[in-house]
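Apart from one protein chain that is not included, each protein chain of the complex appears where it belongs.
As written, the chains take the letters A and B, and residue 1 is the first residue of each chain.
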Amino acid sequence: MLLFMIIGILVMLFLTIPVAVTLVFLAFGLDIFFSPFPLVRALGQNMWSSANSFLLLSIPLFVLMGQMIVRSGIAARAYDALDYWLSWLPGGLLHSNVVTSTFFSATSGSSVATAATVSTVALPQQRALKYDPKLFLGTIAAGGTLGIIIPPSINLIVYGFLTETSIPQLFMAGLIPGLLLAGLFVVVSAVLCWWKPELGGPSRPATWKMRFSSLIHLVPLLLLFAVIIGSIYTGWATPSESAAIGVTASMIMAAAYRKLTLRNILDALDGTIKTTAMIMLIIMAAAFLNFAMSAAGLSQQLTQFINQYDLSATQMLLMVLLILFILGFFIETLSLMVITIPILTPIVFGLGYDPVWFGIVLIIFVELALITPPVGLNLYIVQAARKGEPFSDVMIGVIPYIFVMLIMAGLLIAYPQLALWLPSQG
Amino acid sequence: MLTLVNNLLEQVTRFTRSASRVIAWVLGALLLATIAMITLEVFTRKLFGVSFRFVHEYSGYLLAVLTSWGLAHALFEKAHIRIDIGYQKSPDFLKRIMDMLAILTLTTMTLLITYYAYPVLARSLRNGSLSNTVMSTPMWIPHAIWISGYVWFSFVTLLLTIRAFFAIFVNDKAAFERYFCPESAEEIEY
Partner (left out) sequence: QSASLSVVGSWSGLELHRRFENPYWSETLPGAGAGFDVQLTTHDQMGVPGGDVYNLLSEGLFDVAMTVADYAVADAPEIEALDMPMLSLTVADARRVAEAYLPIADMGMQRRFDSKVLAIVPYPQQVVFCRDPVENLEDLNGRAIRASGRTTLEFLEAVGAKALNIAFNEVPGALDRGVIDCAVTGSMSGYSSAWYEMANYLYTLPAGGWDYVLTAISLDKWNSLSAAQQATLERTMQEDFIEEVWANAEVDTQQGVACLTGTGTCERGEAQNMTLVSPSEADLATARDVLENTVLPNWARRVDDSVVTMWNDRVGTIVGLTASK
């Protein structure tokens, strides 16, 4: 049954059958070949119950909020402000890229949106100031991945939904590792440029007056973060409600910048509905596959399969992470999560690992998947914002940050408290 | 003759595409209304202890409806993710086969979902099901709106399947580019 699943997934994905369809067809396969019961009859009820969810409503809300932030020009202003503050470091604008990504991550639920936003505001500067493209692009692609580890995060919501883990706890758990990762990105960029200055660009002086007067442009993003995360932890709102409040706040800000035009609203809604329908179809398909797997007894079979190898808990964890790392080269992130979570998390939880902690470790590997070729969405997002320049620039540029992320994963395994301390303070 | 039918199909497909976009805007407007409602509810609940209980319940229905009715727009915008490692390096005729496979399997899945969704509505009608909340909403209403979205999506996928076959017959490359080839990554945004 396991072999059937693996071959089925690979063949269908290789034939470029849409991911959601692949998952549903796998469930049909389990139904036809392995289940004594007509699982397909549960399809309608299953699709209704997994879509009728107040929790998952946060997905369209976060997508819409990201659309509003870009269209209101808030992101571009924040980038300029951070340029004044950080460009004196070796590497110059590389640090603005990372820190702008960090700020934007605190209001965005998605890594791709984060990378796309920072690309649009940063790339003109790379050309104007003649930066070597590699590390410059690498910081945007890698910095963008912070979007899903620093709360809020659509991917953590999906993880919480599929594993029944507390989403506010996951959000809290992601904060310190996310900031630490951002800090490591900055340190590594600075060290590399200090060692080989040609990797970065000119350090740009700015007066303290410029710096302080620019701070005002960071306020909208900080305010949004405070509204979203604050409303959850003061007990005012559930995660979905906080997202709704965030959308309201972002629309008020867009109005303040005179960008709340009908055209902008329609475009934002258009993109939101399209993206939501796509993500929801994958989630519903994954939920149905999950149902089919447990009904067909796959979970038990998998546990038996693994138990016969007599691995220690740590070996098992490393094996799971290796699988995630390898799959991450080839599979898009949301698909990676929904395909692996139903199969891998029961094993990991069964070994006694904390679901909140594992959520954060998993997210690091999802971030890695975003920047590992051949299928690394952030690489393409960054590349797409350029014209007629080699793709290899981006691929080489992210390599240092891939190592940083692996180190971060190692730190999380060695010191689980990095993730678990903050949630335990509630 | 074939070309004539192909052109006619193209007209119908374009109209359907525009209709799907307008539907997406309507869904978006509903989403905005829901956002306003949720925000208002949080404030009145915390400040005045007044809560409208229908908000949570109806927001859930909204997401189900938004998904079923929004799928067609997502399809026209090529948002449904296909993993194209093998695809990009394949010769054209293989690409066409993969595109056909993608739309055929999507259509099959959609028809099955619609077919098996119907009993959900049938049951709520037969039992006069009321939601298990203080609101006691008659469940056939959200179920009917939800299922009609899948009926629309079934129509759209069937139409596109026929469109794809005709595009092959008359070798209409442009149509294939428009509706069936997976988008390169630059268009993906979420």
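Some points to look at:
We take it that a contact is a pair of C-beta atoms (placed from the backbone, for glycine too) under 8 Å apart; a residue touches a chain by one contact, two chains touch by 3 or more.
Quick caveat: nothing in here was measured; it's all calculated off a predicted structure.
Residue A:P36 is the one among A:P36, A:P205 or A:G352 that touches the chain missing from this view. Considering the whole complex, the residue from A:S72, A:S214, A:N290 or A:T333 that touches the absent chain is A:N290.
Listed residues A:S166, A:N264 or A:Q301: the one in touch with the omitted chain is A:S166. Across A:Q67, A:S119, A:S214 or A:T238, the residue that sits in touch with the chain not pictured is A:T238. Not every partner is drawn; the one left out touches chain B at residues 45, 49, 51, 53, 56, 119-120, 123-124, 127, 129-134, 136, 139. One chain of the complex is left out; on chain A, the residues touching it are 36-39, 41-42, 45-46, 49, 164, 166-169, 232-233, 235, 237-238, 287, 290-291, 294-295, 297, 426.
Simple rule for what comes next: only the chains that are shown with their structure count from here on.
Chain A and chain B, compared by their mean Cα positions, are separated by 24 Å. Contact residues on chain A toward chain B in their complex (touch as defined above): 13-21, 24-25, 28, 40-45, 47-48, 51-54, 56-57, 60-61, 63-64, 110, 112-113, 116, 154, 231, 236-237, 240-241, 244-245, 247-248, 266, 268-282, 284, 330-332, 334-335, 374-375, 377, 380-381, 383-384.
Taken together, the chain B residues at the contact with chain A in this complex read 21, 24-25, 27-29, 31-32, 34-36, 38-39, 41-42, 46, 56, 59-64, 66-68, 70-71, 73-74, 77, 79-87, 98-99, 101-102, 105-106, 109, 112-113, 116-120, 142-143, 146, 182, 184-186, 188-190.
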